[in-house]
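Notes follow once the structure below has been shown.
Note that one protein chain is taken out, while the other chains of the complex remain in position.
Up next, subunit A:
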Amino acid sequence: MMNQNEVDVLGEIQEYLVVNLADELYAIPGIAVREVMRWQTPTSVPGAPAIMPGLISQRGVIFPVIDLRLMLGLTLTPSTRATRLVLVEHDVTRMALLVDNVVDLVPLTIKSITPPPAALEAQRVRLLAGVTILEGATLAVLNLGALVAALHETL
């Protein structure tokens, strides 16, 4: 049987989907992830901003595709066999996040996530809940609430 301390620690652990964007590692809260899909060319919507390359449907539900790399000001690379669409749902907002690669599902403790470094660009900082270290590499944790808020603002 676990003691109270162990129960508290477990309560602080959350799962995150680790993805590659450009050459950087980002973590998406697992609780919001509904599905990971292979890349498929979305239906382009004329007049939509570049950050939204189109729409996809999955099981009868329509998702706008969001190019996270553009949101974060990262380098764009053509889609490959590793490119994935991560279907997420945050509150009532559904979206398909375009990522270069899905790495792993990892547990992180809340305490291990620290505020983003001050040196990071404001464009990125506003979308991050914080950063942590995963196997020696910096892992930036996305704040989906901030992402949705930013997408609702003028792009």
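Please note the rule applied: contacts are C-beta pairs under 8 Å (C-beta built on N, C-alpha and C of every residue); 3 or more make two chains touch, one makes a residue touch a chain; residues count from 1.
Going forward, contacts and distances are computed from a predicted model.
Engineer: From the list "ABC transporter polar amino acid permease inner membrane subunit", "FAD-binding oxidoreductase", "sulfate adenylyltransferase" or "CheW-like domain-containing protein", give the UniProt name belonging to the chain omitted from this structure.
Structural biologist: "CheW-like domain-containing protein"
Engineer: For the chain that's not shown, point to the residue among A:70, A:134 or A:151 touching it.
Structural biologist: Answer from the full complex: A:151 touches the omitted chain.
Engineer: With the missing chain put back, one of A:49, A:73 or A:107 would touch it. Which one?
Structural biologist: Counting the whole complex, the residue in contact with the absent chain is A:49.
Engineer: Consider the whole complex, including the chain that is not shown, and state which of A:62, A:82, A:110 or A:137 touches that chain.
Structural biologist: A:62
Engineer: In terms of residues, what is the contact footprint of the unshown chain on subunit A?
Structural biologist: That gives, for subunit A, the contact residues 42-49, 52, 55-57, 60, 62-64, 93-95, 148, 151-152, 154-155.
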